[in-house]
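Entry: chain A
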Amino acid sequence: MATTEPPEENGSVEQAPTSAALDRLLAAMPDAVVESEFQRGAPIARVAPARLLEVMTFLRDDPACRFELLSDLCGMDLGMVRPDGERFDVVYHLYSVEHSHVLTVKTAVADGTDAPSVTGIWLTANWHEREAFDMFGIGFAGHPDLRRILMPDEFDAFPLRKDFPLEGREKDHGYWRQPGDDDRYTYVAEPPEKK
Partner candidate 1 sequence: MKEQLIQYLAVPMLQIAAIIGVMLLCVMYLVLWERKLIAFMQVRMGPMRVGYHGLLQPIADVVKLLLKEDVVPKAADRWVHLISPIILMIPALACFAVIPFTGTSFEVGAFTIPLVNYDVPALTVTSWVADLNIGLLYFLAISSLGVYGLVLAGWSSNSKYSMLGSLRSAAQMISYEVPLGLSIVAILMLSGTASLVGIVEAQQEAGHWWLFWAPLGVPLLWPQFIGLFLYFVAAVAETNRAPFDLPEAETELVAGFHTEYSGMKFAFMFLAEYLNMILAALIVSVLFLGGWLPVTFGIPGLSELFGNFLPFLGGAGAAITGFFWLALKVFLVLTVYLWLRATFPRYRYDQLMSLGWKWLIPMGLAHVMVTALFMLLRG
Partner candidate 2 sequence: MLGTRELEINLGPQHPSTHGVLRVKLKLDGETIVESDPVIGYLHRGCEKLGENRNYIQTEVYTDRMDYIAAINENLVYIEAVEKLLGVEAAPRAQYMRVILAELQRIASHLVWLATHALDIGAMSVFLYCFREREAILDLIEGYCGARLTTNAIRAGGMRLDFPDGWTGAAKDFCDEFPARLKEYDTLLKTNRIWMGRTKDIGVISGEKALSYGITGPCLRASGVNYDVRKAMPYEVYSEMEFDVPLGSVGDTYDRYLVRLEEMRQSRLIVLQALAKMPEGPVMNKVPKRIKPPAGEVYVVNEGPRGELGVYLVSNGTDTAERCRFKSPCFVNLQALPELAKGHMVADIVALIGTLDIVLGCIDR
Partner candidate 3 sequence: MTEVSLPLFLVFAAVGVFGAVMMVTRTQPVHSALYLVLTLFSVAAIYVLLHAEFLAVVQILVYAGGIMVLFLFVIFLVRPPVPGEARWHGGRHVLLSAGLAVILACALGWHFLESAPAAAGNPSALLEGGNMEQVSMTLFRYYILPFETVSILLLVSMIGAIALARKGEGV
């Protein structure tokens, strides 16, 4: 390494970032990638849900890409940012141990529709997709065991959605919220009397 600072730390705008993996993907499947960009030096490719599995399989198996590791998979609620488009993004952070390069793949999902499950490509997607389902209510078509993971099974909302209040709802987990003396809440089994 020539510089003491790793390149990803620079984040300089003047230097045009490049990514061999993104170039390879754009060359091999130009019609699958809806949009590609660089954010703080990291390549991001947006893919339509219909082509996602195809793209992901290519990214894992192509010798120039070889993304063996699905570093992270998460959902994102863009309800405020993108009011007219699909509500959710599913974000995949890929890493290749062989080439030591990264790629972020995104796919947009509307509320109530499913994203394709990548559990067949990376086993690790199983729990990540369950978490995305648990937190955002994003469905994953083809997931072997899509149930809640962090929240209790009987929970009926999706807490990471932007419309879910930070302090919780009137009634959660079977208990009612009752305002206490000092800005704190207590939780009671019976609905509190409205004053």
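Keep in mind how these were chosen: all candidates are chains of the complex that A comes from, given by their letters.
Methods note: contacts are C-beta pairs under 8 Å (C-beta built on N, C-alpha and C of every residue); 3 or more make two chains touch, one makes a residue touch a chain; residues count from 1.
No experiment lies behind these values; they were computed from the predicted model shown.
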For chain A, as assembled in this complex, the candidate in touch from 1, 2 or 3: 2
Complex interface listing, chain A residues touching candidate 2: 1, 4-6, 8-9, 11-12, 39-40, 42, 44, 68-72, 74, 76-77, 80-81, 91, 93, 95, 97, 100, 102, 104, 122-124, 126-128, 131, 135, 148-152, 159-160, 164, 166
